[in-house]
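Each remark here refers to the structure printed beneath this line.
Note that this complex is displayed minus one protein chain, with the remaining chains in position.
Here is chain A:
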Amino acid sequence: MTIADNLPRTLPVRTAPAVTDPPSAVRPPRRRGPSLSRNRWGYAYVAPFFLVFGAFSLFPFLFTAWVSLHDARLSDISGGTFVGLDNYVALLGNDFFWNALRNTITIGLLATVPQLGLALGLAHLLHYKLRGRTFFRTVMLMPYATSIAAATLVFATLFGRDYGIINTGLEAVGLDRVDWESGTLSSQVAIAVIVTWRWTGYNALIYLAAMQSIPGELYEAAEMDGANRWRQFVHITIPSLRPTILFTVVVSTIGAVQLFGEPLLFGGNGSTTGGGRNQYQTLGLLMYQQGWTNFNIGQAATTAWAMFLIILLVVGTAFLVGRSRTRREGARR
């Protein structure tokens, strides 16, 4: 069994009707008292999860909101003075925030678009019967299994200005050296390359899993109608994958908004500024700089919440897009 074979169960792929509710006749009558006592141990079993969730997710989430309303230092987190929404007002008027937001969007686009395109193509290729298919599928997931730090450190060396292998290669073919780190576009491209390298295989496997659930009859019918492979890809594969594509777009976008490790380590000297002109400082890195370099934890909490709201906005938009499409399709049928 390959890894890909395992995936579909957890993914939003159109699958067999196993997930639908059991027929209501089988359902036991709802009576609160007895069922509660019968389920008592059930609650005990799930309690540890909720304790951990409360301690490490819910509490920090709410505490961050509370801190964001205070002028607080890292060494005195709970002792800051209450300033209401001042931190949010300051954030909206802060050039560093808008710069980081812009960088996050451009790096996000530079990373997500080629990544998903490549993943779709790779998945399509791996969908064919190939010799050593399992091997290729496993290999594709290897970058995903590599730690961000290790991958970034290696890529930062490859992109080095004076001793990097990429510049050596450019020079060998007669091109000029590029100072990857100090340029705005070049540094963002370099970081996008790291992200793309790491996530393409993961997304390809998700697409592959979804492709495997597309009924073969569709392709057979298309073939009989004389459609070639490319037309099959465009007219059957892509439309069938639409919900999966939406899912990967959402997940990649969330990842892009949270992008942090790559820009932090890309500079190579532990600086949190994201380059001398903050040319590749993302929102995640800005938040870290505010909280853990400048020790202004109130402002960092505000940035964290701004990031959360941005993600909500993205997910909400994707949800609306998905729903309107489903509605239109439903109306057509």
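Heads up, the rule we're going with is that contacts are C-beta pairs under 8 Å (C-beta built on N, C-alpha and C of every residue); 3 or more make two chains touch, one makes a residue touch a chain; residues count from 1.
Just so we're on the same page, contacts and distances are computed from a predicted model.
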Undisplayed chain, where the name is taken from the UniProt record, one of "Sodium symporter small subunit domain-containing protein", "Sarcosine oxidase subunit alpha family protein", "assimilatory sulfite reductase (NADPH)" or "Cellobiose-binding protein": "Cellobiose-binding protein"
Hidden-chain contact residue, picked from the options A:Ser213, A:Gln232 or A:Ser271: A:Ser271
Residues from chain A at the interface with the omitted partner, ascending: 41, 44-45, 47-48, 51-52, 73-79, 94-96, 156-157, 160-163, 179, 182-183, 267-271, 273, 276-277, 290, 292-296
